[in-house]
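Note that this complex is displayed minus one protein chain, with the remaining chains in position.
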Amino acid sequence: MNDMAVQASHLSKSFGPKRVIDDLSFEVSRGDVIGVLGKNGAGKTTLLELMLGFTPPSGGAVSVFGHASGQLPGGVKSRVGFVPQQDELLDQLSVADQLKVIASFYGAWDANLIERLCAEWRLDPKARIKSMSVGERQKLSILLAFGHRPDLLVLDEPVASLDPMARRQFLEQLVDASADGQRAIIFSSHIVSDIERLANRIWILKDGRLDWHGDLDSLKESVVRLHIRGVAQVLAGLSVPGALSQRHEGAFATVVVRDWTPARQHSIEESAAVEVEVESLGLEEIFLELHR
Amino acid sequence: MFVLKPQSGVPIYRQIRDQVRRLVASGQLAPGAELPSVRDLAVRHAVNPMTVSKAYSLLEAEGLLERNRGRPMTVASQARNSSHLSKRLQQVQPLVEQTVLAAKQLELSETDLLKSVRQNWENGDE
Partner (left out) sequence: MSTVARLVYSYFMCTPMTRALTLGGLALYVFSLYVMASWPQSEHMLAFAAAGQIALFLGSAMMPLMFGRIAQSKAMVLLPHGRLKLLFSALITVAIIAAPAGLVTPFAYVAGNSGKFSDLSKYPQLRDFTVNLGLVIYTSSCILAGWLYVAMWFLSSQRNMAGLAKGLLVIVFTLFLPAREIRELSGTIAWNLQALAVVWTIFGAGFLCWPRLRMVRAWWRLPDLLGTQTSARRTSGREVDLILGTRNPWLMIAALTLPLVIASRIGTGVPAVWLFFLTIFSTVTGAIAGQAAERSRALWLRRDWSRAEIFLQAERSFWRHNSVVLGVLLALMVMIGSYSGLPLNLLAAGIPLLVLGTVLSTYLGFMITRGIRWPEASLGIAIMLALMAIPLLLEAGNANLAVVCAIEGCLAVLAFILRSIARRRWEQIDWSQCRPAKVLSTRQA
């Protein structure tokens, strides 16, 4: 029984001369909730499409539940749910009909869940899709991926057009889906606070490479801001390995470092005779510092 | 019961862990009291259930919580007692550090600070 939802080794993708994804290797286990962060154009959508076989890799390989993404058998496809950035709704249908059409492709469709969510998320089954707002369309797109209870759920900017209340409802539903620890969820978003709540692993995509891939908790413990107090001359010459940014004003210096361990605090204080106070950063700050 | 701030620099599992410790130490969570299930807590606060689970497991390892088959976690009956002095001091430690640092930055002496602490202690007793 393969426990790996997704596995990639040395994955890369180029569009012509442009290298969008460069030598990525990662693993996604069942039970992981992975948040993918990156600037616009960093390759998030391409990465998600590579994983699911929508686009062939230029180099390396990626597999889903043990099968190569380009040749997924039907049994694996029915365990995958995907919410693309651009919805694929059929404008001339009603909500109920669109759901029925997609349901017909899957053997196991949880109609009760869908009915409950339609009511909770205020989607009128009789509404015509072409007259729905962008937020409603996005909610419906998300629903379409939930109905067959996939083991791997991949969402590309699923909440970009949702208001805060709708976003919270969606998050609660994702939490519920991941509660049994059997599902793997991968979602990319700009809304860092959502990722902060929900993800247990973070991928930070920068220039096509995974600048960070690991636990969110370790990330928060590893990228910190140091407030250093000491003699001005000492501070001026202070170099902290792994510093992302450094600011120095008289007797105070502020340094943001990555790869921090508590042991380093002691060693810095000893070697430079300074006082170090460690400030933990929120995910948004960490992201900004890593991209400075 | 809990106040969780996902945006804080402190990881969520640590926030839960610290808050449970405080609640048990102060007696607000009595031995045998039931904590919300992992799923309930996760959904209510919209946070990752694995994070909640991690916090609960760490607390179980510390001896603060007890796992019951088929029922949510409960506070261990030994909890209050095992929370002896050093552990309770550990809870206050970060606050003490912050206060001392602030005092030093403001160039207050140790005596000044202790005087202020004593004053606050006596005021709190009234």
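For reference, chains read A and B in written order, and residue numbers begin at 1 within each chain.
Criterion: a contact is a pair of C-beta atoms (placed from the backbone, for glycine too) under 8 Å apart; a residue touches a chain by one contact, two chains touch by 3 or more.
What you are looking at is a predicted structure, and each value in this text was computed from that prediction instead of being measured.
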Neighbouring shown chains of the undisplayed chain, as defined at the top: A
Candidate in contact with the missing chain, chosen from A:Arg116, A:Lys130 or A:His266: A:Lys130
Candidate in contact with the missing chain, chosen from A:Ser9, A:Gln92, A:Gln182 or A:Ser245: A:Gln92
Of A:Ile102, A:Val223 or A:Ile286, the one touching the omitted chain in the full complex: A:Ile102
Absent-chain interface as seen on chain A, which is shown: 15, 45-46, 49, 52-56, 71-75, 77, 80, 82, 86, 88, 90, 92-94, 96-97, 100-102, 104-106, 128, 130-135
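Heads up, the rule we're going with is that only the chains that are shown with their structure count from here on.
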For chain A paired with chain B, centre-to-centre distance based on mean C-alpha positions, whole Å: 30
Chain A residues touching chain B - in the complex, by the definition given at the top: 31, 33, 168, 171-172, 175-176, 178-179, 181, 193, 196-200, 216-217, 220-221, 224, 229, 275, 277, 279-284
Touch list for chain B against partner chain A, complex: 6-14, 38-39, 42-43, 45-51, 53, 101, 105
